[in-house]
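One structure is given here, and the rest of the page talks about it.
All protein chains but one are shown in place.
We call the chains A and B, going by the order they appear; numbering starts again at 1 in every chain.
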Amino acid sequence: MTRLKNDCFGQWIDTTQPKKFTFEGKVIQGFDGDSVASALLAHQVWVQSRSFKYHRPRGPLTLCGQDANTLVQSPKTPNLLADRVPVEEGLQLSGQNYSGWLSFDVSRALDWFGRFLPVGFYYKAFFKPRGMWALWEPIVRRAAGLGTSNLSVKAAYTDKAYLFCDVAVIGGGPAGLHAALKVADGGAEVLLVEQDPSLGGSLNYHAFCSDLKKTQKQRDALISKVFEHPNIKVLQSATCNAWFGDHYLPVLQGHRLFKVRAKQTILATGSSEQHAIFRNNDLPGVVMCSAIDRLSRLYGVIPQDPLAVLAGNDLAYNTAFSRHDAGGTVVAIIDLRAQCDDQKLRAEAEARGIAVYAQCVVYEAKSEWGTHNLSCVDVHALHHDSGVGQKIASIDCGVLAMSVGYMPAYQLACQAGALLQYDDASAQFSISNLPKGMHIAGSINSVFTLLALECDARNAARAALRALDIAVEERDETVDCRERVNHPWPFVKHPKGREFVDFDEDLQIKDIVNATRMGYRDIQLVKRFSTVGMGPSQGRHSALPTARLVAKATNRSVTQTGVTTARPPLTPEPLGLLAGRRFHPLRRTALHHRHLALHGQMIPAGSWQRPAYYGQPTDRRSAIEAEVTSVRTGVGLIDVSTLGGIDLRGADAAEFMNRFYTFGFVKQPVGKTRYAVMTNEQGVVSDDGVAARLSEHHYYVTATTTGVDQVYRDMLKWNAQWRLDLDITNVTSALSAVNLAGPSSREVLRQAGCDLDLSPEHFPYLAYREATIGGIPARLMRVGFVGELGYELHVPSPLVGELWDTLMTAGHGHGIRPFGVEAQRLLRLEKGHIIVGQDTDGMTHPNEVALRWAIAQHKPFYVGGRSVEILSSRPLERQLVGFELTDVSPQPMEGHLVIREGEIVGSVTSCEFSPTLQKIIGLAYVHPEDAGAGSQIVIRTESGVCAQARVVKTPFYDPDNARQSL
Amino acid sequence: MPLGLLKYGINSDYPFDKEADLPPPSDLQARYDVVIIGGGGHGVATAYYLAKYHGITNVAVLEKGYLGGGNTARNTAVIRSNYLTPEGVKFYSASVKLFENLSNEFDFNIMYSQRGQLTLAHTDATVRSFRQRAEVNKHYGGRTELISPSDIAKLVPTLNLNPANLPVLAGLWHRDGATARHDAVAWGYARGATQRGVELHQLTEVTDVLTHGGRVTGVQTNRGVVNAGVVVQAVAGHSALLAQKAGFKLPLVAYPLQAMVTLPVKPFLTPLVSSSALHCYVQQTSRGEIVFGGGSDPYPLYNSRSSLPLKESLIASAVEMFPFLSEMRLLRQWAGVTDMTSDYSPIMGLTPLENYYIDAGWGTWGFKATPICGKTMAELVASGGKVPKLIQPFELDRFSRFKQVNEMGATAASH
Partner (left out) sequence: MKIMNCPLNGPRNISEFVYGGQVKAMPDPMRSSDSTWAEYVFYEKTEIGLVLEWWLHSPSSYWFIAERHNGSDEITRTFAPETIFCDRVDFKTSEVPA
């Protein structure tokens, strides 16, 4: 069909750029600037979707994405709003949620069975006899859901960006434009966010006066000023989707999520036109007046069908007259009111040959049998008490445009904590209790006329400027708007129902009322029970009528009844935008590439990567065994850089250590190491490491890989309270460490060029020394670790690669092997060492894991000390012990339970086959009565098979600890 | 067509008032034998069991907002018993059993759907912990097992097995895991209770607890004083505040817990899937919406506001798990206020006041326990203060005795 394209009509389309797309297999030609919905309407394709429950045919209602009657889908994406999808060449779209075709949906049968499906019917049926729901659920699930997701779609590119401004103005309609300019003129930085592709808002389509060109010129002037203003940044086709604390605003634009931080927010988001509620008000062809205005002014589409207008206010008449001016047929105006506010309107209608039915109502909309579109409406008289009288006329029309009221776009304000108040006299909601720094202007503030709106906008701007401590000399202007736009009761109950309150959920008047009759009286219960407002448009059109109906049904005021909570997001937002591009950083030690070169199989250890073992995955077992054997009989080298390292320096370093860890440190000799275990304030073992005293005022303590960050934070927090004289530094990354372990380690270290006397007299077990190794400065410690003669070497990270190479070369003649985390675990298990976090859990206290020896009993204080004391006074409920398996039994795995007299008494925390000892060994929590060596315990292994194990003392290997003290 | 629906079609104006689920508002009496503070799932469940199984009907449930409007309305409806401690598993298993028959118990469809719950392990440490949970579950008759990545691929073909550089090593597959319409649970219990004479008073806020000589005598409400023989408090997020009015303290910290939901799509996901490392879980409701839940907010707040950073990280995790979700659209986000304990187990039973009982510390794990809570709290009341064995481990005293029941590992992001 032809489009009307001139200055005032078809403003957004470019008729020189046709674009073809397919809908339901049919090729449709639109123009650049069209939305899919407007292009479809230009081709008289009014049926664009099927409703959720009754599968009734639906078409556009608002034509601006405020309703969900135009949900369509593409091969990649379900649930797209056709009136917000720009037409693109080659776009392929289809309807959703039908069985058969969009034009013939067999599920429409549900509409005819509607009377058997009252509100909440699914709570009353489908579950008897027991188990029935399991049979019904798959059917219900298939019937539910709107679009179909494409399970193989690849994520499109998205990104995120930050923006900062003094004042964010949301909405680029007349109020927003004026507010932005006023703020910018005041010297503040403005970000203006507009959802449509261009600025202007209602100035683009609403007939504020009959001289459309005049309004357009005003608009163009405003827009030019905005774009030229150096203090204003404009984002178009951008939706501010929420208000978060301290004016943190997500703005969605195309592929980008802007995270805007503003100091003040001005909401000029307008208001949503509301629908009238009568039988079949959902027929394709029944639209808002603003939709018809948009259709002609923005897209140049003038439907040929006769237009009827349902008026609850004067604004509806503008739509009728505009259409008439554009050359369309306007057959009638059905006015709910006896009089217009503007007396001249009725006369003008008459002059134009438009019949006016005063104090009448549309009782029923009808379509011709076999078609889905509106074909005529039955008009009835309306009594003063809103009772319906006799039929007056039947009017043939293809489009019915209604204007009965507006609901402020309250969502962002209410997300921020604002409240809605209903005024019975004007029959509309207004917003109050705005949070600090938020201002509203325009129709969102119930100001509808252009002149009043400008004053309102400037007032909001002044308030924002003042809040920014920018002096504003002028006084605020009086806002005088007498426009009455809301009709108090645009409802017509019909005995056969289908007067839709909520289009998304197919809810009619009786559904809402019956919910209250069933006892669900609170507006929140009405919502949850009936699902009103829970669909895609989240109550934009159903909130107001529901509040009115529920108020009446429960004998309360509309304000008392209220609407349900406004929650983000304002419009449905693509998950891809929220997820953004994701980065998964890995921490690598300075030796990472050496591990790879040696075929190290890397595994996560916290945020780090460590080699589990070296070799091919198919040889895992033998590789680990070989590594273990190397350490026990020759020498092995392991990268322990990930183990935390903390330097404590100062006069109170020792005192601090004494308070932070359980052991005694004040009298620790310089040049010695000590086991450092800590408990949290509940007395639970939370981390451990080795503490070396480098000098009287200098400690170096290690921690577990995953625990060091927390240990460091805890240290800082305690000292923020104790104010001891020391400095605490986390040097985990600055220093890297390796452990050279095995009977040949002394020799290898000597050959590597260590300038220290390594004899046991000069460097005994548990000592700390400083030396250079091949010129590399190092901190050396002899610690228990894997139970062999060994040296832990800490060097500056940039030098650890060289150290590794030097040691590997020196060890070559001794058969040196690198060993990984698996071998380390096994070796340490052979010595019965516990792993904090594996052999201890969230409740383990020192007594349960034989760490009493590591507690200095006479210290006045250590973190968790008092709690440990209290726990110690209670009988033990479990104890961690070593066990071994005597017969050839299934190998228990970590997590398998220890069973005693049919009850769970503990579990296995570590268990491995020891190649050194040639038997299965492990650690487990057992009943305290079974904790003695020689006790028999039962472990339930895979598939319920019980293994008999024997408790043994640890260490399993080298019980006298001779080898590590060599 | 279920025959039960026929009656609605025959009468064009069905007398819903006569068959209402909930009674209209009524006056508060001066006294009740039992006053239950909190009209959420736990509160009305307790009233139901008192009325139906103990014949105690002189009961009033006082709810400051609307029925079930607290965390019962806001949770993500996960029903499971795959916990870690024997005490926890015994308790939650009993709840799962009650859920299985709940619709028929109180004649209201809660749309109970036993779809199974799968939790993913991405580290060796988690695999160990999962193995233990599977064993404990099996010990008490649950259907839980540790499964391999290839089994996971068969169960959930659409799942990405290498999300965020954290390959899935194993899964805890809990066949008993289920979901239900969470609001309906509260409505069903409330209907059953009120039909048996229990009074439900909404918009009735308890502003003070009146005590004398170590006993509670009644409560002060915004509608006047109500005397009580016994008081039960079941108010979730505000538990510690209310307890303080009663003169004792609770070791609770209130943290918001957020959740969010997409527009509905046709079914593609049957089990409930959760990732421990990504702190995210995903399920598809019978309406077709995808629900996401994650870990608690990072700091305490008595406020159910939503936030952007949590949404970003939660959805990022979800998209890692199911990449095609990137094309779906988020419809709504919300939050509840959860009363967290240090051991992630609840606080149930006696208080320093002789006739004042407590049901609190439900943190992020309360919905699944609704039936067993109602049952055991009713037993506690009906027996005059004898604590049922099943809930003894959750006594308030356990903290002063340092005898916690640690369920932290079995909770995070799998509420």
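Odds and ends about this structure:
One rule holds in what follows: contacts are C-beta pairs under 8 Å (C-beta built on N, C-alpha and C of every residue); 3 or more make two chains touch, one makes a residue touch a chain.
Keep in mind that what you see is a predicted model, and the values were worked out from it rather than measured.
Screening B:28, B:147, B:253 or B:350 for touch with the missing chain picks out B:253.
Among A:23, A:54, A:244 or A:278, the one in contact with the hidden chain is A:244.
The omitted chain makes contact with just one of the residues A:128, A:859 or A:900: A:859. The residue from B:78, B:240, B:348 or B:410 that touches the chain not shown here is B:240. Contact with the omitted chain, checked across A:445, A:682, A:879 or A:941, is made by A:682. Contact between subunit A and the unshown chain involves residues 244-246, 248, 261, 658-659, 664, 666-667, 681-682, 712-713, 716-717, 720-725, 730, 856, 858-861, 865-867, 870. Counting the whole complex, the residues of subunit B in touch with the unshown chain are 240-241, 243-244, 249-254, 298-303, 305, 307-309, 342, 399-402.
One rule holds in what follows: only the chains that are shown with their structure count from here on.
Remark: subunit B residues 1-2, 4-6, 8-9, 12, 14, 16-17, 19-25, 65-67, 69, 73, 86, 101, 103-104, 108-109, 111-114, 122-125, 128-136, 138-139, 158, 164-166, 181, 183-184, 187, 202-203, 262-268, 286-288, 305-308, 311-312, 315-316, 318-320, 323-334, 342-343, 401-404, 406, 408-409 touch subunit A in the complex.
The residues of subunit A lying in touch with subunit B in their complex are 76-79, 113, 115-118, 121-130, 133-134, 137-138, 140-142, 144-156, 158, 242, 244-245, 248, 250, 259, 415, 495, 514, 517-522, 524-525, 528-529, 536, 538, 565, 567-569, 572-576, 578-580, 582, 584, 586, 603-604, 682-683, 837-838, 841-843, 867, 870-871, 874, 893-897, 903-904, 907, 909, 940, 944.
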